[in-house]
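Notes follow the structure.
A protein chain is absent from this complex, but the other protein chains hold their places.
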Amino acid sequence: MKRLRMAIALLLIFALAAMTACGGAGKKEGTKKTGGTVTFGTAMDQFGNMDIHYTTAAAPFQAAMQMTEPLIGKDPDGNLFPLLLDEMPEVSEDGLTYSFKLKSGVKFHDGSLLDSGDVKATFEKMLNPKNLSVHAGSITTLIKGAAEYADGKADSISGIEVKDDQNFTITLVSPNASFLNFLSAWQMSIYPAEAATMDGWGTKVFIGTGPYKLKEFEPNSKIVMERFDDYHGGAKKLDSIVFQNMTQNTALMEFEAGNIDLTEVKDTAIISSYLENEEFKDNIVMIEQLGTIALSFNMKMKPFDNPKVREAISIAIDRETIVNKLLKGLGTPAKSFLPKGVLGYDEDLEEFKYDPERAKQLLKEAGYPDGIDVEAITTDTAATTFILQYLAEAFKEANIRMTIQTYDAAGFTDIRNNGKIPMFILTWVSDVGDPNDFMSLYSTPMSQFISNFYENSEYDAQLQKGLTETDLEKRAELYRQLDYKLTRTDYACAPIYHPNAFMLVSKKIKNLRMENCFRLFDAELSE
Amino acid sequence: MGSPLLEVKNLKTYFRTEDGLVKAVDGVSFSLEKGEILGIVGESGSGKSITALTIMGLVQIPPGEIHGGEILFKGRNILALRKSEMRKLRGNEIGMVFQEPMTALNPVYTIGNQIAEAVMLHSDVDRKTAMKRAVEMLERVQIPMAKDVFKRYPHELSGGMRQRAMIAMALCCNPELLICDEPTTALDVTVQAQILKLIDSLRKETGMSVIMITHDLAVVSEIAERVIVMYAGKVLEEGPSSVIFDHPLHPYTEALMKSKPVLGQKKERLYSIRGMVPSPYNRPPGCLFEPRCDCSMKECSQAEPADVIIGNRRVKCIKYCDSKDGNRP
Partner (left out) sequence: MMIKYIISRIMQSIIVLIGVTLVTFILVNVVPGDAVSLMLAKRTDQATMDRIRHELGFDRPYTEQYLRFLGNAVRGDFGNSYFEKTPVTEMILRGLKYTVRIALWALLLALALGLGAGIVSAYFHNSLLDRVIMFFSTLGISAPVFWLALLFQIFFGLKLKVLPISGVDKPGSFILPVLTLGITNAASIARISRTSLLEIISQDYIRTAKAKGAGELRVVFKHVLKNAAIPIVTFAGLVVRGLLGGSMLVETVFSIPGFGSLMVSSILTRDIPLMQGCVVYGATIFVLINLLVDLAYSALDPRVRLVKET
């Protein structure tokens, strides 16, 4: 008995010592101020810097959207509007020169006023190779003198001319119908001119004209933004917006515990389980996305070099089943590469007809009477792998034997960029929503970066036409034709479905529209 | 003679194992006078070491259990003592020296540290005094450069030195009883003699009593005044060492003597006792030595023979039960 008591006492002492050493248990947060805080749980492990000049990843964009602004904004329905401008810019007769007038009295978070010099400096920062911006490429071919500046042959961009503090012009290399759309992309946000030389830019300091300003950034952990009271559009309601780093699974738990207010849910199975849950079904909010999930082929590799094979694969995909059974209806079966809501989408086009027998026939005609063996590549983090797994089974019906190889994200990007991927699931979501954004992916030489190698000079020429055509009807027709050529004549890729994004959103958040922009700044809390 | 220092009466130490009950010590009785050296002889497994450990109170309970008997130390039954009282006795009034000085000393502490610890456990002295006492003890067991040895670790000393250090540790509190469990077995022959001489001279110096446990008859005959012979947990014979080896009464003692090599005497083959010690799980009902005995009789296997006192000797053998000198206790 004595021994036992001693043993228990010993154990207790050790356990207590260990517990008290770690500090007291957590207590609840204090009472909320009016306005309140919205906390967003998201994966920030590959976040890096807040300056989205360096990245194409979603999370930094979502944060930057609260703090910085491009010249031109886009509303939830896709309409452009002047954001940092007095009005939409005027275009010259030849369609080359755009005249801008900045809204007066727009303040940066540090209190300084936005002027034309800041706009020019922002473009130069993005183009200067020393700054390692990943978005430089598209500007060099768009704005006059940009390429010379990027190559160090000029001291400034000749195509951007500062008239005075509020007025400036931008001259293009050639007319481009999507230029204003391009300017509305968030990576085109305007920074103060000093940004390029600031110490700790994007980590310790980050200044924009947006409705929220940076209060605290702890990489890999969290971003705290607080309301900017001098916001040119009128101060917003929320006191602060917090981004908290967490994995999907942790985020779900934090949401259920009521510790975060919203998080994106990527896994279809999880979305549908929430939709079936009485307590949480109303928290699931669907956000229409302008995007397409497609099977993309490597046209340099056998057997994908044969258009009949590509057609066979395309019609061997049962898109209805994928959307209804696998996605539980949380998407739209694709019949073109362009999704609904993008100029050039053909409402009247007939669906792809699922026909494994005809696929077999096509393979026979292509010289593969016994069918084909193909390999698809995916990444360990891809949300679309389950579709490949389904297809690997379903394709057997059409004598297509598919194996799946999995790489880590970096390895995958590397071999994709090197053109070594035979076939993979392409996820293409546009933040701009211009048809060129979709269709230019298959232009030369862009297509090689997705291991596709579609080369068609007619296609490229028409794409150029689309950029300069200003008549909307005519422009729409041009992209309709391009889409048909891509997916129904040449079968360079096989569109599968158009995805939607889903978020778990706390019921106390009102007025949230997240289409084409992460508008947390517009959120309001109700009791 | 006054009352003996130690009296062991019908001691039974059993062990419960998964294979059954082991009667390691089964009815052992003996007594020890002040200043006397008692030898306990027996093969390994005869229970002599367990007897010593039982006296020290070092038998792990369970699996061990004291099944019966008494151990009277200075008239007190120490089996009935509380743990804390027994601890005060151990190392203080009763010291013990073990067989293997290499493993019996803690390898990670210095010799001095280990001796000083023993001093401090039983006397209320500070560290410095304890250390001084430890050096004195090392000098007393005739260790040269005691101050240097004091700082050394066990692995840095020779076997003989280590055993001297062990003895110093056992004696540092001036015990009245010293139990030596095979103290010389692991040592070279020349060192053996030195150690035995040391123990003997220390006994004379301090007047302590010594129990000398060994399987080596030469050791016993050299140092002990009285000897008990143990076999399978029982005492088979007891008597003065001067006569017991020259005139053994019990056939087992006789056999032991025969199997002992004698210097200068060339024998064809060394005598060995046939058979083996009976399995502890399966003891015969009669005399335990009967299966190996050269002069066993029919009655031997029927009942355990009683102790027979013959003068100042005691023997457990049926041969003497009918003798005119013998009388049943």
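Details
Each chain gets a letter, A and B, in the order it is written, and its residues are counted from 1.
Rule of thumb we're sticking to: a contact is a pair of C-beta atoms (placed from the backbone, for glycine too) under 8 Å apart; a residue touches a chain by one contact, two chains touch by 3 or more.
Everything quoted here is computed from the prediction, not taken from an experiment.
Set against the missing chain, the residues A:K222, A:K237 or A:K508 yield one that touches it, A:K222.
Residue in contact with the omitted chain (choice from A:S112, A:S174, A:N417 or A:N511): A:N417. Across A:S174, A:T247 or A:T403, the single residue that touches the chain missing here is A:T247.
Set against the missing chain, the residues A:G48, A:G95 or A:G233 yield one that touches it, A:G48.
What subunit A contributes to its contact with the hidden chain is residues 3-4, 7, 10-11, 13-15, 17-18, 21-27, 45-49, 51, 54-57, 129-130, 132, 134-138, 140-141, 147, 150-151, 200-203, 218-222, 244-247, 249-250, 253-254, 256-257, 259, 407-411, 413-415, 417-418, 445-446, 449. Although one chain is not drawn, its touching partners on subunit B can still be listed: residues 56, 58, 84, 87-92, 95-96, 98, 100, 103-109, 117-118, 121-122, 153, 155-156, 166, 169-170.
Keep in mind that, in the parts below, only the chains that are shown with their structure count from here on.
Chain centres here are Cα means. That of subunit A falls 87 Å from that of subunit B.
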